[in-house]
Structure formats: structure tokens, C-alpha cells
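Note that this complex is displayed minus one protein chain, with the remaining chains in position.
Chains: A and B, in written order; residue numbering restarts at 1 for each.
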Amino acid sequence: MGVALRGIRRTFPDGTVALHGLDLAFEQGEFIVLLGPSGSGKTTACRMLAGLDVPSAGSIEIDGRDVTALPPRLRGMGMVFQNYALYAHKSVFENIAYPLRVRKFAADSIRSKVQAIAALLRIEPYLHRRPAELSGGQAQRVAVARALVWEPAICLMDEPLSNLDALLRLQLRTELKRLHRDLSKTFVFVTHDQEEAMTLGTRIAVLRDGRLEQFEAPRNIYRKPASRFVAEFIGRPAMNTFDGEVRDGRFHAPGWAVPVGDRPAGPAVLGIRPEQIEIVSAATDDAFPLVLDVCEPVEPDILWFLRAGDRSLIVRGSGDDITAESGDTVHVRFPRVALHWFDPVTGARLP
Amino acid sequence: MTASAAWRRVAWAILAAAVVIAVTPYLWLLLTSFKTRVDILSPQPAWRFAPTWANYPAVFIGKEYLPLLWNSLSIAGCSTLLSLAIGAPAAYVFARERFPGREDLFFFFLTTRMAPPISIAVPLFLFFTATGMIDTLYAVIIAHTSFNLSLVVWMMRGFFADIPREIDEAAQMDGRSRLGAFVGVVLPLAAPGLAATAVLCFILSWNEFLYAFLLAAFEGRPLTVGIPGLVTPHGTLWGQVAAVAVVATLPIVVFAMLVQRHLVRGLTFGAVKA
Partner (left out) sequence: MRPVSARGRLLFDRGTAWFLLAPAAVLVVIFLVGPFYYMTWTAFTDLSFANPDQHGSFIGFDNFRRLMRDDDIFWSSFGRTLRFVVASVGLEFVLGFALALLIHRSVRSTRILLTLLLIPMMLAPVAVGLLWKLLLQGDFGMVAYYLRSVGLLGRDAAIFSNPDLVMPAIVAIDVWQWTPFVTLVVLAGLMSLPREPFEAATMDGAGPWRQFFDVLLPLMRPIIALVLLLRGIDAFKEFDKVFILTGGGPGTVSELLSIYAYRVNFKNWDIGYGAAVAFMVYLVVVVLCSVFYKAVYWKRSGDRVAA
């Protein structure tokens, strides 16, 4: 049982292809995040699920039933929009009650359901207000309440936090996680923010140019990125990746080289996360020297930008470790376990 | 007196003159409708005179012009409702759907509004004669509906486009059909725009002359067609003409004040928002 997208293609009338045969299946109760840069097809995929857009090819199944042709109202899903999409001419109460009214719930059940969801989202004081009198955070809570009030099996969220300022975004993020825990509904959450994706998702689908790059738990996405693209998209700052060649147990990039032990020789892409690079005080066998270009303190950590040929190697370390200034030479060590290898042509992960 | 104060005085003097020029002729019409024949024909403009109500009953009851007022109301009212009922859904489609040739079709709607009435008057005249609708309210209502339709489509497209698409989609997620979302959520949200469009349609239909004159010169004629009938080469009763003209214009002037904010948008086919 669950939701399955099978070979979903979407070609727009102007010829652009938003999705190239997307396959994605997940179970009830998951918190699925569709992650990707703009133009990756993540919003299109979400709208396909909702029924607001129709696939050019492929099918969508919910609990084994083909819903590809069903209009949105018959799919049993709620949806939260980036711009809230509240009905400006109705009070907050009526906004939340609307899906219940359309579905012909009894009046007293409407009242109790609206009250209950309002309590859960802490918007009871605003029930009599108009949407125009709400702040962004309040408006988005109302939108979430409206999507969830009639207890749909699946709740879709299309970048619901993107219009909020940074602090509110963090607050609401935590609340969404709590809601998911308490309601045990399926959430499908679209975002371009990798941090949101990592913190919220039980599984993350990383999309790029209408294709699925990886669909796994955040832990695996971070530790075993399936491609160079995923590796560079996840993590802040992004993973260091260098084009080069493995020769004689060393990886040679333009202008520098690092010992990598036993690897098959030939061109390869080396990746290493900034937080896994070690700074050592003196030259050792497996360390190599680089010149420090710029330091950026991001307390309590520090980011070092080291000159590596014509590129920068970014290192994230503790600010207390070592003091060095621009122009100094520092020694860095790449722990073997922290190395990622990718195919230089396809970008696919190499063992 | 400082330069800027002097400048302000000049500016206000010019504006005052503009207002006087704009308003006085109409004021004169109002005054004339309350004058006796002697006061009207006075070679020196009579600004002070003993007012009389007699012109109004004389023309509306004595000359049976009251039905013309009713005709004007029916024509403007019905054609406004019809063009909104037909035009607003079409405008919604233009605002939301993409289909090949959409912009061409939209442009075509514009040309139907811009086309000179005289160029299609003959075929319409023949059509309504053949169907026996000539000289009835129906003929004028239909003609006015079709020329106001493009105004509705143009104005309402803008108002619908101002409503985010996500509102329709939210309504669909909340359980409404496509049509239900339009009727239940989008239309109520567009109500102010709908009202402004309605008023503008009403004004244009009420003021229209040529179609009404050609299609309903006798029984179904509205006030605009009725007024010229009171003008004769000799011995025009200007007091009565003025009385009819006041009744034919005063409601519109009041109406226009109500929708002033949306007037620019309507008169420029949505090109300028104020």
C-alpha cells in the first residue's frame, strides 16, 4: 500500500520537458521531500500528485488504484501553497472550514474539527480575522490547518516555508515535524533548501532536470551521495569536488596532489566534505601543504579557503584548533573513509 | 509672497478655470430644465430666475416619455447582466488557460469593440427585421450585449489575472470541481472588479445612440433616441429637452463617481491600472 508514480513524463506545450519518466514509490506515513534546484521538476511532480497537472505519459497509483485521471477533489489530498492561497473574502475560520463545507460535513462537526486543528497549530486567537490581517507565519499556519482539517491521507506542501523569514521558517519547520509525528499522515514536501529537506524528510528524492538522482533517507543522501550532483547539492558548505587523475596511489589535481592509497588508476572526481578534512600541525606522510587564502568565522566553527591550484579547497574546522593567517601554509589530511569518488563523465558514484 | 506660493496661486487659478469650463455647461442644462420658456429665450443669460417644475411632468407624462426611461433602464440593465454572464466566464478562460491562438482570439475581441457601429449596422438591421425583432428592446439589448462583451472580457481578464492561480487550485484541493472553484471562490473574490465592470457596461449601454436609433426608432427607443425627437427646426421646447437630458445623464454622472477608481482601467481596456 502507498503511493506510486510510474514513468511520469510531462512535456509542456512549448516543448520543454519537466519530467523524463519519473518513478517514485513511497508508503503511507512517510515524510517525503522532493528536493532540487528550480527547474528540476519537483513542483511539477507535486502538482501531478495533486491532480492539478496531468502527466503526458505514465500513471499515478494510490493504494493500488489508478488515480491518473481523477480530478483533485477525488484524490483525497490536502495541499499547502507557497503563497498561502487563502481566500481573502472569508474569515480564518471559514477558510479552514471550507474543505469541510464543500464535503458537506455537519455544522457541529465542522466547528469542533476547526477548533481542534486551530488548537494544534496555535491559531485559535485569529479565527475571526481576515487573511489580510495575518502575518506570514500565521497565514501559513492557517493554510496548513485548511489542508489538514478534513484529515486527508496525504498532505502536499509546495515550498510552504519559502515566503517566510529565516526565524519563522525554523519555527514552522519544527512544528511541521511535530504535526507529522502526531497525525501520522503522509506528507509530501517540495523544497529547494537542502537543510529543510535533511531535517524534515524520512526520505528525500533529489531531482535534477526532470530526473530522479537519488531517493533515500537523509543519512544515506549525506553519507553516500549517488552522484556528484547530489554530493554538491547537500551540505553547507557544499562538498569539495575536484577533477583529476589517480596515479601511483595519489590523486593529482591541477597544481596539487594527495595520497589516496589503493585506487585504480585513471581519471576520476574526488569529493570530500569540508567538515571531514583535518588540519594537522606539521607535515606527515599523508598530509600535504596548502596556502591559506581567506578565513570566515562561522562561530563556533571556522571556514578556511585554501588555494588548491586555481580552485579553493574549503575546510570547516573548530575555531579553537589552529591559528593561522592569510598567506600562511597549513597542512591538511584527507581521511580515507571520508573520500567520495565519482565518474568524471556521468557523475555517478564509484565504489 | 514666495515664488512657490505664487506658483500655487497660478496653478489653482488654472484648475479652477478648468473646473468651471467642465461643469458650467452641464450646470446650465440643469438650470434650463427648471426654467420657463421666457427665461430660456432671454437673450441675456438668466442666472437668476423663478424655478418651475413644469417641464418634467410636461414631457414625461404629457409627451409620454416615461416609457423611454423604462426602455433605457431595461436595455442597459439587461445588456449589462447578459454581457457579464457571458463575458466573465470567457474572461476567466483567457486569464487561466493556455491554448494555441489565445492572444489572436483576444485581439479579435478587441477589434469587435473598436469596429465602428456603422460598419455592421446594416446586417444587424436586416437580421432583426427578418426575425421580427426590429423596434423591440430585444434587438437593442442583443446589440449592446455583443459590443459590451469585449469590454467585459478585457476588463475581467485583468481582474481574474490579479487573483493568484493558487486560489483556484486550493479550492480544487478543498474539494471543488474546476467550475466549482470558479463560481465558488474566484467570482466572489473578483466581485469588486465585477461591480466596476457592470457599472461601466451600464453607462456605455445607457449612453449609446446609433444602434438604439437604428434598431429601435419607435416603440423600444431609449432616452438617447428620444431626446433628438424633441428638437424641431422651429419652436423647440428647450425646457423639456433639458428635463429629458437631465434624467438621461444625472444617474450616469452619479454612477461614474461611484466607480471613479476603476474608471481608468475600464476606459483603457485594462491597460492602465489606477
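Note that a residue touches a chain if its C-beta (ideal position, glycine included) is under 8 Å from a C-beta of that chain, and two chains touch if they have at least 3 such contacts.
Bear in mind that the values here come from a model prediction, so they are computed numbers and not experimental data.
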Which residue of B:137, B:151 or B:227 touches the chain not shown here: B:227
Residues from chain B at the interface with the omitted partner, ascending: 7-8, 11-12, 14-15, 18-19, 21-23, 25-26, 28-29, 32, 40-45, 85-87, 89-90, 92-93, 95, 97-99, 103, 106-107, 109-112, 114-124, 126-127, 142-143, 145-147, 149, 153, 161, 165, 177-179, 182, 203, 206-210, 214, 224-225, 227-228, 231, 238, 241-242, 245, 248-249, 252-253, 255-257, 260, 263-264, 267-269, 271-274
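Methods note: only the chains that are shown with their structure count from here on.
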Distance between chain centroids, defined by C-alpha means - chain A, chain B (Å): 55
Chain A residues within the chain B interface of the complex: 13, 50-52, 71-73, 77-79, 81-83, 85-89, 98-99, 102-103, 143, 146-147, 150, 156
Of all residues in chain B, those that touch chain A in their complex: 98, 100, 164, 166-167, 169-178, 180, 184-185, 188-189, 191
